[in-house]
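Only one protein chain is missing; all other protein chains are in place.
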């Protein structure tokens, strides 16, 4: 049993940290993010060159077959420097869903891995909360193929996607666990209305309305839910590691600030109240990291244990991350609230990570179920 | 609009404080409480002499007709010195229920006021939570009167009661709001089994099992719930004021300790973390007191507003009281945990007050309803 | 204790309620509930409407154009304003400099500046904070050097809220060096059109432009614009302590707007056909929030009643500031939580996309709320103040 990364994983993390510092140093990052996708394309191409876009893709799909721990190293690295981009959506979640099969899908996975396509999964619907089984969108089959009707309330990182993976009902009622199938839909498909939004962390999401939109069935019919849940749990691990990386980074920045910033003639880190707050932030980081380990420990116990561990981690890591982010801003005072320092950006990312693929409340009840 | 007691109310509070110091100074209090009721009888007789037992009883029942504010002054005074005894149960709750009518009841109210009888209301049942409308106990009428069958899970301050006021169904299903009637039952009635328990704060409660127990109907039949709820809300005001008195007292004791206790060569109150904790305790006391005022402000708005205000106050005062009690113990360190100082007794009383007539969770949902 | 309003106050309440029954545009609502300031033009229009009714300065004495209202009437006024989703009045002129001018200023300054504040002809901003000062205000470095009939100002100010909008600024500057850092500081009234003033916007995490850096390069201010005596500016600032208590108190009343906003958001959203507001988990959270807001409101009322009775409220002002910022943060966070996944939809990237009904303001309010525990004396400073002044605990 070992709680540290293997040498190879540590090297990966190290490269990602250097990549983040190089492509997204705090000041540049700001400017690039304001440019939308175009500000990220250089970095994305570089990631493709480095093979990172292929890393989490299964070997049988032509990827490098990275496991959860590799994904965590990636996420942690991204989180430390707040590297933007639709990585978890397009390189982790989408390929896992596309792996359900089909020749077209293989091509698409290849494009994803080469940095040539961005794909996002449209999983949430109005009135569905964060429940993946809540799908009112219907697929109708005919000789000419499938057409989809319905709406998707939120597509994580769907703002730049050329393709959407859309769960739709081929059978069953809105909240049934059976009867779900996955369809691949082009972002430019007739009948599809895509609304795009920017979140406070710079990520770009989408909302879909589908009226008679053509979709290609991915894999078999009616049994997609288990794969969706597994894929989301997997992608969530990347996000959770990102949250841990981000909170550790902002915690370190804050500790440094406490040591150097002077008020009333002494470093503010000499005030006991701020010392203890910093300790609580440090404990929160430790707890969060422990929850990543808890996920890793659950893997050998099978998928149900793994998903439950992910929900547990989602609850605690989100709570810790938001706490650390808020306190980092608070301890920095006015400059913490400014947009200039990276500090507030960590808080905003934590707030968004906390609701990506399910809020704290959602996952707490899922854990309890 | 005035937030301070009137001169008369302030004088009442003052007498109660002196009474508490005289009869229950911390060391004596301990010894007396261990004796059970017999340790409290002298003080109870003195309270009868002073007319305090009559104070909360309605004028039309022969009492002094004290209002909610007088009750708060009483409760606050009791809380400051942790005066024991079944005051709220026997002098507030019971007379308010007995006021529903009947000649025997008038006699009993007189005895209560004279300190000659202790009466407790048996309001809670297993499977009922803190819901006053949950009553499975049934009353059967015949030519010879009423007999009661059922069980009561908890009778607040019922450990020394000579009489119990027992809600029972004369109609309706277990959780119906209609069909409840009140019965007076002697503690020595055949068929009644009384189990008596001591709580951690020294109060003595009871649990009842009734098998064909004779009971006298109090007032009219089938419509008792509104009166029960009103009477409980009224008695709760006394408890809430007691909680505020107790938390302010233990907060003051703690502040004094911080100023005088030395560690590492200086008063522990010079450590910023303890200063801020003490501030949080002080804020909690202020919030709690504000909730008492909120109740008072709600009185002119009618009974529904009053009961909702009581539920709101129950939530916040209980939270604040437990917080203050816990922190008082914590800041005192080892001696705070000892039984010798009054400090831990405040915490224990706060814990018990927090569940008397409904837990925090119960009242939060009642407020939200 | 007496908790009923007397008949005259009840009648006053009706009058205020009638006033607020109209004139508050619907499009203000979400921003107001999110604790965000309206646009300057909107705030000016609101202030002018109040001034026209004679209610421009609810806390000022009648002789300076105020209403002369008792604290209880002020409470009634703010409560009714809050209930009607009216905004809080912009406070920098009304509460921060106005009272200093009418307490310490010359007759000339009173005549020249007070009406402009009440009627919203002028917009004042505050030049107190400096880049490296933070919570340690007395460490300020901006200098004012007397030169003939003028003072010449040089220095840099930070966190100059609404400096980009203001017509005037009140500036603390050092006029002499004294052993005690709080001495030798003077208070000057500055026209923002004076040459040498540069305003640079400071971007903040809520993506709303409200604050600035201000650079003062040889800014000449007539000596007549000195408030009171030279070197006593720090002292004058103290008059604010009492008043700031009332400012926070009045703002705290407006939290009932946040409660409404959360309730509406949670009534709109359903999960599996059940409204969020009917789900036990959310219901309990909202109830808890409403109860804590109620406690705070009642603390505010107590401050008002104390003020009416001439009683000292002790540290209650600091406590209200503390709790208010906590509840601003908790409330907006709960609101954003009620939006579900769409809380990620902060700004449309193309035209004509519908944001959720209360976005982006719910999120912007949640972000903005983070600064409420930093400005005006951070929560840590409030704790220190209460510990030292009210509890007598010394470092």
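Odds and ends about this structure:
Here the chain labels run A, B and C in written order, and each chain numbers its own residues starting at 1.
The working rule: a contact is a pair of C-beta atoms (placed from the backbone, for glycine too) under 8 Å apart; a residue touches a chain by one contact, two chains touch by 3 or more.
Treat the numbers as computed from the prediction; the structure is a model and nothing was measured.
Though it is not drawn, the left-out chain touches A, B, C in the full complex.
Among A:18, A:177 or A:276, only A:276 touches the chain left out of the display. The hidden chain makes contact, of the residues B:49, B:256, B:303 or B:339, with B:339. Which of B:159, B:238 or B:269 touches the hidden chain is settled by the complete complex: it is B:159. Even with one chain removed from view, chain C keeps its contact list with that chain: residues 279-281, 284. Counting over the whole complex, chain B has residues 36, 124, 127-131, 134, 153-154, 156, 159, 175, 195-200, 203-205, 207, 261, 263-264, 271, 273-274, 326, 329-330, 333-334, 336-340, 344-345, 347-348, 351-352, 355-356, 359, 361, 365 touching the chain that is not drawn. Remark: the residues of chain A touching the chain excluded from display are 1-6, 9, 69, 255, 258-259, 269-270, 272, 275-276, 278-280, 282-283, 286-288, 290-291, 293-294, 296-297, 299-300, 312, 315-316, 361, 364-365, 367-368.
Note that only the chains that are shown with their structure count from here on.
Each chain's centre was taken as the mean of its CA atoms, and the one lying most distant from chain B is A. Measuring from the averaged C-alpha position of chain A to that of chain C gives a distance of 38 Å.
Computed from the mean C-alpha positions, the centre of chain A lies at a distance of 52 Å from the centre of chain B.
Annotation for chain C: residues touching 2 or more other chains are 380, 383.
In chain A, the residues that touch at least two other chains are 271, 273.
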